[in-house]
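Yeah, one chain of the complex is gone here, protein chain that is, but the others are all in their spots.
Take a look at chain A:
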Amino acid sequence: MDTPRADAPPLLDIRGLTKSFAAQRALDGVDLTLRAGEIHALLGENGAGKSTLIKAATGIIARDAGTIRLDGREIDPKSGAEAVATGIATVYQEVNLLPNLSVAENLYLGRQPTRFGLVRSAEMRRNARALLAGFGLDIDVAAPLADYSVAIQHICAIARSVDLSARVLILDEPTASLDVHEVEILFRVMRELKSRGIGIVFVTHFLDQVYAICDRITVLRNGRLVGERPVAGLPKLELVRMMLGRELAEVETRRPERDAVAADTSMPLARFDAFGRSRYVEPFELVLRRGTVVGLAGLLGSGRTETARLVFGAEAADCGTATVDGTTVRIGSPRDAVRHGFGFCPEERKTEGIVAELTVRENIVLALQARRGWTRPLPRREQDEITARFIRLLDIRPADPDRPIGLLSGATSRRCCLPAGWRPIRAC
């Protein structure tokens, strides 16, 4: 790529990074150059190797080959902690903080201000408030982290990392589970850090976010470097072509024709009347019709997640009625909902969506098996068929049904949660 070289040496310079998992080459001689005060998007389809690049560069996993330079000096972090000590902080898609500790404790974990060996809680809280104020956040730092939304948890994770004297901040898909408003808060924080001269590597799947905030992009495909470009003046079509490796027109025609299902006004599939739970969600009405998608919109904390959980029985409603196919039913637990053909793809994938230790196949058939009951195990042949179908349909890579799902890339395992929640139920 003939991008014009800046005069100063790059802040972070990764060359020829290579990493294989067993027989699979996840990264093949990839380069990435990050300058000070730059927001650099790392792009690529799911499974392209973005997370692997980040982990190999920060010593979370051992790399097979490649050099990493920070300020022109070669570094070789052997662990995440070492990377942080040299000035590279990483915030992962799944926030790696302790939800049951307070915000302040999370921010200062392992480096609490102490006197005579005792933690000085008041001072810690004061520091935490000041730190977060720098990011435009004014929250109760004594409350457990879990009380706050994913966005705020992300910002806490960023604040903690940056406070550990970071020069480089790596954000691996921080926006995947944020809404528009929350993304705006995050962007404000990123712009603030950029103005302090910190270099940011930003992984995202949303192209408009690339254009909104990034200076340059690096694109990966199947573990290989496709190229590096400045964002200004880069046509969107060109960007998509780099990511997919084919023209957008082809992509469009490859997409199956969308079924023109007219919303039928006859009997709804399911309806919820005055459905609610005290001190959780006020009673609401919800009508679901065949062949339609209903979006639940609202601001942070307006009860979207809560509504979805109530509909699926993850929390039991204490008022109102649920009607499925014209008959009133009781949905007091996810088990009831699954029995009526509902599926659920929860907000928090790692803790609620998948069983990381089980294989892709087991995760995919789990809900179907639960619906059949324990006495009727799904024959192995049928399991294999269903799994193969969904691996193809959802383009799960690598297409290995016997791999523990926790080893897949974050976004890929999120897709597995879809059939785990829902589709195979239709197949029975």
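Criterion: contacts are C-beta pairs under 8 Å (C-beta built on N, C-alpha and C of every residue); 3 or more make two chains touch, one makes a residue touch a chain; residues count from 1.
As a convention for this text, contacts and distances are computed from a predicted model.
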Protein that the absent chain corresponds to, by UniProt name, given "2-oxoglutarate ferredoxin oxidoreductase subunit beta", "Inner membrane ABC transporter permease protein YtfT", "Cytochrome c" or "Sterol desaturase family protein": "Inner membrane ABC transporter permease protein YtfT"
Chain not shown: contacting residue from A:V141, A:A270, A:L286 or A:V338: A:V338
Touch criterion as defined above, residue of A:I139, A:V329 or A:L407 at the omitted chain: A:L407
Touch criterion as defined above, residue of A:V329, A:L358 or A:L394 at the omitted chain: A:L358
Interface with the unshown chain - residue positions in chain A: 16, 62, 64-67, 76, 312, 314, 333-335, 337-339, 344, 346, 351-358, 362, 366-367, 369-378, 404, 406-407, 420-421
